[in-house]
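Every protein chain except one is present and positioned as in the full complex.
Read from first to last, the chains carry the letters A, B and C; within each, the first residue is number 1.
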Amino acid sequence: MSTRVLLVECEDRPGLVHGITGVLFRRGLNIVGNQEFVDAGTARFYMRTEFDGVVEAEPLLNELRAVLPAAADVRLSDLAPKRIVVFASKEHHCLADLLVRHEFGQLNARLLAVVSNHESLAPLVAKFNLPFHHLGHGDGGRESHEAGLQRILEGYQPEFLVLAKYMRILSPGFVGQFPSRIINIHHSFLPAFVGAKPYHQAFQRGVKVIGATAHFVTDHLDEGPIIVQQVIPVDHTHTPRDLAQAGHDVEQIVLARALKLVFEDRVFLCGNRTVIFD
Amino acid sequence: MSTRVLLVECEDRPGLVHGITGVLFRRGLNIVGNQEFVDAGTARFYMRTEFDGVVEAEPLLNELRAVLPAAADVRLSDLAPKRIVVFASKEHHCLADLLVRHEFGQLNARLLAVVSNHESLAPLVAKFNLPFHHLGHGDGGRESHEAGLQRILEGYQPEFLVLAKYMRILSPGFVGQFPSRIINIHHSFLPAFVGAKPYHQAFQRGVKVIGATAHFVTDHLDEGPIIVQQVIPVDHTHTPRDLAQAGHDVEQIVLARALKLVFEDRVFLCGNRTVIFD
Amino acid sequence: MSTRVLLVECEDRPGLVHGITGVLFRRGLNIVGNQEFVDAGTARFYMRTEFDGVVEAEPLLNELRAVLPAAADVRLSDLAPKRIVVFASKEHHCLADLLVRHEFGQLNARLLAVVSNHESLAPLVAKFNLPFHHLGHGDGGRESHEAGLQRILEGYQPEFLVLAKYMRILSPGFVGQFPSRIINIHHSFLPAFVGAKPYHQAFQRGVKVIGATAHFVTDHLDEGPIIVQQVIPVDHTHTPRDLAQAGHDVEQIVLARALKLVFEDRVFLCGNRTVIFD
Partner (left out) sequence: MSTRVLLVECEDRPGLVHGITGVLFRRGLNIVGNQEFVDAGTARFYMRTEFDGVVEAEPLLNELRAVLPAAADVRLSDLAPKRIVVFASKEHHCLADLLVRHEFGQLNARLLAVVSNHESLAPLVAKFNLPFHHLGHGDGGRESHEAGLQRILEGYQPEFLVLAKYMRILSPGFVGQFPSRIINIHHSFLPAFVGAKPYHQAFQRGVKVIGATAHFVTDHLDEGPIIVQQVIPVDHTHTPRDLAQAGHDVEQIVLARALKLVFEDRVFLCGNRTVIFD
């Protein structure tokens, strides 16, 4: 007997909580945590319920569908570690943080491999005995590069791709194959400073706070649904390089926090916004 | 038709959410927000449910009691402004903040009067056309002083007393007459720096962060259940006076935040801890 | 004998600190605080020195100019309260905060009058016995409106204008008459969400942090040099209205903090950035 998580998203109507909890109650399943949210603008209902007890998935889901609107999205998760592949470039800090958390079983994920457009992080990955795939540039443009990525990913069948400071833009075609399954860390407090060199932009603008944003990747660069954001204060003594260094710590914390939420099935999408039950 | 809040606290057992939401559903009441928590250590169940719809209180409560454990605490709130009296001494910032919020209808309370052991804040209170009661010292000790407070409060019958930098200790006998109904702002991050002159203590200890704590007052000084805490960074250039000035802003924010939570019926007690549904 | 502040800005060259402190030392003036900064990009030198001692301004400044580059900007401040006029519209929270701080001598400014394009805050200002000037719309467009503002300001000769949630855009012509002397509070973490309705924009974008920015007003809307920024966390449960309410506290703190820095002569301009000695 172990903890499972029920995830429900549907149009709102009276009696949903009563109906859903009734199904669980009649089957003798013990609710240990329960969170609901109704988005007023869209009238969508979201619910995440942790329960203990032995149950077969399909009969339970069928019984739940019977008390829910026709187009309801109902899922059951056993909170098993997610299968992930991490993309990186030259900066080590986010990748190293994920490798350490993975090594000590704190990521709730099975890190299958690291892919990079540079070779410099190969020795770091080797320390943790994980596969490292180098896929350089200059080999026929983005199309060819992404075909190479595809071939690598086919061998792993990951549930999620994590862009841990991966400094290359993925095409809509590539992104479209992993809907809501690519998570990126952007080194600014989005929507401030989209695009390249956000720390240089922040320096030019003279901001007194910098931040980092973890978000799902969509077709539109830096515009996907935001999962976690956090900031730190800076001042006039910070050069762009100082800003980047100061930002590294917040970047890795924000990415790790976002992955924890996603991998524990705590994040729903609501249009371009996220509903997060933490 | 207006929003009402159902508040339930009882021992935990399976089916509580299903039972409670069933009562509301059958009466056609529409749940617009719902939060539950089970404290693992004490196996206590807490629930706060906002709903829309017309209903008589007593029949509803009786029906709810029928689906709850015998000793359940069930209450219905209409979120009406709470009746409060504010105690202050010489410092104006917390009191002024409450007066402004009250003036503009943002306190969810009816501020009936201000009581002070000093006269200096009388002109401030007069600006807002509220009664100010000065009850000085030297008139026979604490017993006599508190008897005077009692006489003043009898005229107002407040639901809550707010100690807005009231620098005099109330006796257990006095406090016992307002169980979980006196809210204090303490100018430190409790339990650091209990007692007098916390900013001087903070300076001596050389801390790099100072804070404020809003808590319910109990018999034991500075040990009551904590409602809100917040901090700000400081450094070696701060004298005790600088620390106090820097702390004022966080004090008034913490107190206002705690009052908002309490006055919106979002705070439950769980032993010496608080369960807060915000 | 009281504390004075020496403010120096010039091109950088070796020996500046030695030269400046030498002038003060030879005159027997006691330095109680000293801060310098050299901006690497522009090679500009900034220095703020607090000292005790009796001295005539002009001879001291002349002696200092002799040890500084030709185009140096040298000023002496006696930290006297600045003369200010506050502009507001309908929202009370920033204005009320300034009125309270002014009433209790904590603003380091003499608040001469409040100007508003609405009448609703007149009663608040009246409580503090300060002049309130209502200058409504519909009376001939912006030119006529700003001519009216000018007439009011001529009577007060303020050193600084404070826009405390003043929701009307001032023309470059008007702004140009008060270079680096108009301070605005913008209800977002600039440069995110420039322009109107930043809280609605923040809601649409689904951010997890909102903020406020105090900045000098320049010809370019929301693009002036930033003085103070601060943020607070939010989540999916916040409606645009909730975001606005949550933002009010941070707005008034950020504005008050910026004014304290400016009025204590702690803020230098460095292009479109600020150098702040706090």
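We take it that a residue touches a chain if its C-beta (ideal position, glycine included) is under 8 Å from a C-beta of that chain, and two chains touch if they have at least 3 such contacts.
Owing to the predicted nature of the structure, the values given are computational and were not obtained by experimental measurement.
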**Prompt:** In the full complex, which of A:61, A:79 or A:124 touches the chain missing from this view?
**Reply:** A:124
**Complete:** Sole touch to the unshown chain from B:88, B:185 or B:228: residue B:228
**Fill in**
Out of B:37, B:87 or B:199, only one touches the absent chain, namely B:37
**Item:** Chain not shown, touching residues in chain B
**Value:** 37, 39-40, 189-193, 204-209, 211, 225-231, 235-237, 239, 270, 272-276
**Fill in**
Touch rule applied to chain A and the missing chain gives residues 92-93, 96-97, 100, 103-104, 124, 127-128, 249, 253, 256
**Fill in**
Touch rule applied to chain C and the missing chain gives residues 14-15, 17-18, 21-22, 24-25, 28, 30-36, 38
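We adopt the following convention: only the chains that are shown with their structure count from here on.
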**Fill in**
Most contact pairs found between chains A-C
**Prompt:** Residues of chain A touching 2+ other chains?
**Reply:** none
